[in-house]
Each structure stands twice: as structure tokens, then as C-alpha cells.
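See structure below.
Removed: one protein chain of the complex. Kept in place: all other protein chains.
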Amino acid sequence: MNGNGEQKSLVERLQFIDRRIIFLFIAVAVVLPLLFGATLKEETTPIVQELFDFIEHLPPDSRVLLSFDYGPTTAPEIQPMADAIVRHCAERDTRLYMMAIWATGHNLTGSTIEETLKPEFPGYVYGEDYINLGYKAGNQGLIRLLFDDFKRMYSTDANGTAIDEFPMMQQIKNLKNFDLIVSFGGGFPGIKEWVLYAGDPGNIPVGGGCTAVSAPLLYPYYPNQLVGILGGAKGAAEYENALITKYPAYGKKWMGGMSLMMSQAVSHVVIMLFILFGNALYFILRAQRKLETGGGE
Amino acid sequence: MKRRVPLTIVFIVSLFMVIQYFVPLDSWAWMYQYLIDWTIIIGVFALLLGIWSLLRVNYEKIQRKSENWQYSIVTLLGLFIMIIVGFVPGWGNLENYTYQHLFYYVLVPIQATMFSLLAFFIASAAFRAFRARSALASLLLFSGLIIMIRFVPMGPLSEPISEIATWILQVPNLAAKRAIIIGIGLGAAATALKIMLGIERAYLGRD
Amino acid sequence: MAARNIAGYVVLALIVIAFAISVVLKGLLLTVGAFLTLFIFSFLYKDNPYYKFAEHLFVGVSAAYWMCMGFWGTMVPNLFGKLYPPMVGGVLPALKDNPAEFHMVIPLILGIMLLMRLSSKAGWISKWALAFIVGTTAGLNLVRYLRSDFIQQINNTALSLYVTGATGFDLGATVSNIVIFIGVMCGLIYFFFSKEHKGAFGVGARTGIIVLMVTFGASFGYTVMARISLLVGRMQFLFGDWLGMIR
Partner (left out) sequence: MRYKCIIAAAVLFVGLILPQALFAQEDAEVPDSLLAEVQLEPPPQPVVTEGVDRPNDNGHKLTVKWKYPEEGVDLIEGFEVYRSMSPDGEFQLRGQSPADYFEYFDIGGVDKSDPDYMANDEDYYYKIVAIGKNGVSSESEIGGPFQTSGQVFHTGKIPVLIGVVIFAFFTVYFISSAKKGKELYVRPLAGIEAVDEAVGRATEMGKPILYILGIGTAADIATIASFTILGRVAKKVAEYQTDLIVPCYEPIVMSIAQDVVRSAYLEAGRPDQYNDDMVFFVTNAQFAYVAGVNGIMVRERPATNFYLGYFAAESLILAETGNSIGAIQIAGTDQITQIPFFVVACDYTLIGEELYAASAYLGRDPLLLGSLKAEDWAKGILMVVFLIGVLTVAFGWDGIRELVRVNL
């Protein structure tokens, strides 16, 4: 500050770098991995592996209830999990019952079926192997009702066809008839409500996939009340890794979680480099000033 | 009179709300539900006040030809088109095609994009604020970096880093949040009590 | 100035052309979504007419959107439909035969009272309605906050400071519990208002702020991931859904 006031040194100017340069770096860090389809492998941690193993050991024709409890804003994080688990369940020939306790989940159920299940598993028959039950209002109250009587709330599927016309619905009386419940979301209502109102009272295994932000709130429920949790993009990528290890054919496929992880890793590196850069500048400047003032103070 | 009536209303209504918390009977539950329903309906009436304010501000901008007045036309056009689409007699509900499409193809993309601006701002804020200027700032910097570095593959270092990160999230993080939450709980309860008793009354204005 | 104007028109022309091409190739709806997305992103560079356009459009449309939602979602079924059910028979036939609920006159009156504030003479009466709303939530908040943020926390913080696990004394868990306990205590000391932060009390408050800072840094670092995910979502929309460059 003292002395050569009008001529700022390069270091001084860099310290107040135009933030648009940071913006540009972030944009590039996010877009490039997407464009090149770059992915990042994640070693599977126990909390994810356990859910994978549970599904892996389900006998064929087991009944898995998938609840799509998220919306478009969290879809980039959650959708890869839904895709991975749907793939895995379909590999195991389980029956998939898809529903939503979030209104926004309805569309996402549809796109999971259209974009993942139908093209990759043409052998899966609607009404026999999988069904889209759609959204019902009621939040945790809905779960409570389903716990006692499933068909009281779901008298039709999402398309309005009477529920008893589907062979796969005939043995379903209440939630206790399911071998596993997986909730995708982690907001309210979500995994926690599934645990409290279905998993705990009925001793039904519950698993979940949630955003990174809500994951720490759910970790306490593992391993007693939750089979396993996928937390954020990392959890999704870990599950995909487990899937590829077991079913190598998926190694060639584009995996949403691993791709998101790549974007994440690159942008985290960029942000951290900027932070380190800023600190380096700060210390250089401080050293310079100390020299100028003769090291005193 | 102008002051006493509102304060009395506040006291009676809030006292009822406190007591009903402890009484599980049907009649109380219904009364509670009614009160909640009523406040929601009053809130919709208030929207009219909002729309009125929006109209006035923008109309005056256009009339005075103040800076950027042209854009006020855009606001008013958007407002009127959406209202007309939403209220046209005969369409009569929110399921109609145009209304839904305006929602999905105008509102949703803008909303999601505004939200995603945070990715940029969180980076610029981190660059500016995460500097080791003081001991406290260094702590902020350090714990922020530890948490962020988890997402980067670091080979053999990944394991210990992720353990430290988890510890920070589960231990000091929990402690601090709990202290803040307790403070908030007390402060909020105290403010609520002051409102009940008519001590905190800034919200009623002074005239 | 003139050169700037010309540049502005060139940009406008380019955008119009791009918009037209996109409409032909991708359809109107996707194009509108994509261009509005780009307009909002342009704010990152600087304030500009396109951002202003998107911003003002957004404000107008969203205000009306919520107005319509409030009218059809609340007023019609819950006010008109309950006061005089046959009135809404046309739109909500299911409600037509319900008995009228006359207590709904009260919110109607309070709502009209609220609107009275537009009149300069009878504006004071709107405060009755405000008092009703504030009173309702004040009572609710008093018990709710005391319960969940205060009493519940006693339960959560009564930890064991000497933890033994299956293999005997568990050092890690013990340290963690001690840190939690001290952290909560010092955090609370920091929030004391009526005592000077001096001496031992000052040390406590200082420790409290240290714990707070560690937490703030951690929360900040933690949220980065979620925000990047949002941006990835928008980029997938632009480059994938719109331009078709992904997969």
C-alpha cells in the first residue's frame, strides 16, 4: 500500500483476479468430462457394497419396491443411482414395483423405465416383471397406509388399469410382502420415513440413494435400520463399480455416476487450485511487504 | 383500540396454539386444522396485495420512462399472459396445456439455471474467503479443503483423508450445529413468547 | 457508442438466427428453454439486455403462476368450495354435494380486512388479519422450538465420555464424545449475551468460535459437490438434450 501506489505489482493484481476467469474454469471443468464421456472409477465402500450384495443374493422373482422420491433439481445426482439399481435388479430377475411419494418423482419413474429398463432389458414384461404405480399424495401417512394395506391406496397403476389385473400384484397385500424397499431421494419424505414407518415396524429391509447433502443425516441408520446407502455421485459411482466388477459387460456402458464423479473431481481440483493459488499470492505479498517495511513490526 | 385489538388477537390465538399441542382430542385437532387452513387462505388474499404492488411499480416505471422501463413491459406481459392462461373460463384448472408448458419450458429452466449459478459463486467465494489471514480464517480454510479433497482420487492417501473428513463432519460439525440449534431454539421460543405477550410488536408498525 | 450499438445489433441478429435454426431442428419448446438458460448464464459475464429480459419475464410469469396456484389450489377448493359447494361444481364436481362449512366466512372476512390496507382510511384494520397470522405461528413456534431444539438436545448430548466397545476401551469413540461435549458447551458459551467474554469464560467462547469455524468450513466444502451437480444437470440439458453432443 505504501510507496508505489499507482503501479500495482502482478501479484497484487492477481490477488483480485476477475472472478469471471474462475467462472470460465468451472464451466470448462464441468463440460469437458461430459463431452468426452470421461469417467472416474470409485472403489466400493462397505456401506454401498452391502446393498449391492443384498440385491445380488435376492432369489429370482423377489419383490423389490423402488420409490422415486426426488425432483428435477437433484436428478443429476440421484438418477445414476436409480439406473444402476434398476439394472442390477433386472440382472437378478427380480420383480420391480416402482412408485413415488414425491409428485415430481412420477415423471422420473417414467424416464427411468423408458431410458434404462425398456431398451436394456427387452425381456421385461409390464405387469409381470415390473410395474409403474405412480405417485400418491400423503407423505409418511401414505407409507403408514401402505404398511397395512397396499391396494387401498394403489387400486390402479399409473395408467389407471385396475391393479388386480396384473399377475405380479396378486400376492401383494401390504409392505411386508416386499423383500426390499429402496427409496431414492433423501429429502422429506424419503429414506428416513421409509425406515421409520415401514422398515422398522415391519422388519422389512430398506436401502436408499440420496444426495450428498442429506447423506450424513442418514448414516446413523446404517447398518441396523438400513441395508446400505448410496450418498451422492460418489455413492452412485461406487455402486456402478460394484456392478461392473460383477457384470463386466457394463464396463463398456456410459455410467452416469462415474461421469458425474469425473466432473466433480475436476471441478473440485480447479476450486482447490484456485484456493491454493490465492493463498500463495497472499503469502508472497505478505513476505514482500515485510521486506519493504524492513521486516519490522 | 387500534393497538389493543390486534395484540389481544395475537394473545388468544397463540395461547390456543400452545395448549392444543398438549391436548390430543378431536375437537382441538379440528380447531387447529381450521386455524391453519384459515391462515393459508388469508395468505392467498395477500397475493393480491403483492400483484397490486408489482403492477404499480412497473406501471409507474413505464409511465415515468425511468431507466430500463422497457423491461417492465416484459414483466407485465409475462404476468398477464400467465394470468389469462391460468384463469381463462372453461379451461378452469391448472392442467391446461399452455399453462403446463409455460411452467415446464419457461419457469423450470430459468429456475434451475439460477440455482446452478451457485456452482460458480461457490467457487469465487471460496477463492476470495479461504485465505489464511488469521487463525480463524485458517481453520475455515483447512476444514473446507479437507472436505473437498475427498472427492479427488489421491491413491493411498484417499483412505486417511476420507476418515479425517468423516470425523470432522460427525464430531465437531455435530457439536457446533447442536450449539447453534439450541441457541436458535431458545431465541425463537423467547421471541415467540415476547410476541404472545405483546412485548415484541415491531411487526405491527407504530401508528 | 455507435460501434457498441452496432455490435449489439449484430449479437441480436445472431441470436435470432440461432433461435430460428434451433426452432426448426429441435422444436420451439426445447429452444425456448435452452435460450432462457443461456440468457441467465450470461449474467455471469455481466448484466446485459438478455439477462434483463429473462429476469423480467421470470418475475412476471412466476408471480402469476403462484397467483393461479393459490386461486385454483386453495381459494376454489378450500374457500369457495366449502362456503358454497355448488359454486365450484363446474370445476370440482367431487365437492359439489359436500355440506357447506360456514366457519370459512372467518378467513374470508380476515382476507378482506387484509386487502383494506390499500385504503388509506381503513388500513389499520388489516392489522387484525396480520395479528391472526402472527399469533397462530407464534404459539406453534413456542412449543415446537422448545421441544425439538432444546429438550431433544439434552437427550442427544447425554453421552458417555468413556466408551467401551467389544474389544474393551474405545479410544476413538471416547475422544469423539469428549470433543462433542466440549464443543457443545463452548458453543453455548459463545452464545451467552449477558456475560463478558473474559477470563475462563472468554477461553470457552473462543473455543466455541473455533468449533464454529471448523464447521462452517466443512459445510461449505461439503456443499460444493451438490452445487456442481446442479451445474452438471444444466450442462447435460444444454449439451445433451439440446445440442445432442453427449452420448
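Quick notes on this structure:
Chains: A, B and C, in written order; residue numbering restarts at 1 for each.
Rule of thumb we're sticking to: a contact is a pair of C-beta atoms (placed from the backbone, for glycine too) under 8 Å apart; a residue touches a chain by one contact, two chains touch by 3 or more.
Quick caveat: nothing in here was measured; it's all calculated off a predicted structure.
Residue B:L204 is the one among B:I41, B:L76, B:L102 or B:L204 that touches the chain missing from this view.
Contact with the omitted chain, checked across C:M75, C:V88 or C:L114, is made by C:L114.
Across B:L7, B:L102 or B:I182, the residue that sits in touch with the chain not pictured is B:I182. Considering the whole complex, the residue from C:I106, C:V143, C:A173 or C:L243 that touches the absent chain is C:V143.
In the full complex, chain C touches the omitted chain through residues 40, 43, 46-47, 51-52, 54-56, 58-63, 65-66, 114, 117, 126-127, 130, 133-134, 136-138, 141-143, 145-147, 150-155, 157-162, 181, 184-185, 188-189, 191-197, 212, 215-217, 219-220, 223.
Chain A meets the missing chain through residues 19, 148-149, 173-174, 176-177. With the whole complex as reference, residues 18, 21-26, 29, 39, 43, 46-51, 53-54, 56-57, 60, 67-68, 107, 110-111, 114-115, 117-118, 121-122, 124-126, 128-130, 140, 177, 180-184, 186-195, 197, 199-200, 202-207 of chain B touch the missing chain.
Assume only the chains that are shown with their structure count from here on.
Relative to chain B, the chain whose mean Cα position lies farthest away is A. Separation between the centroids of chain A and chain C, computed from CA atoms only, is 21 Å.
One finds 4 Å separating the Cα centroids of chain B and chain C.
Annotation for chain A: residues touching 2 or more other chains are 23, 26-27, 30, 72-73, 264, 267-268, 271.
Shared interface positions of chain B, i.e. residues touching 2 or more other chains, are given as 108, 112, 115, 119-120, 122-123, 126, 130, 141, 144-145, 148, 151, 169-170.
Residue ranges of chain C in contact with chain A, taken from their complex: 44-45, 222-226, 228-233, 235-236, 239-240, 245-247.
By the touch rule above, chain C contacts chain B in their complex via residues 29-30, 32-34, 36-37, 40-41, 43-44, 52-75, 78-79, 90-91, 103-104, 106-108, 110-112, 114-115, 117-118, 124, 127-143, 145-146, 148-150, 153, 156-157, 176, 179-184, 186-188, 190-191, 208-225, 227-228, 230-231, 233-234, 237. Residues 17, 19, 22-23, 25-27, 30, 40, 72-73, 216, 219, 234, 261, 264-265, 267-272, 274-275, 277-279, 282-283 of chain A are the ones that touch chain B when the two sit in their complex.
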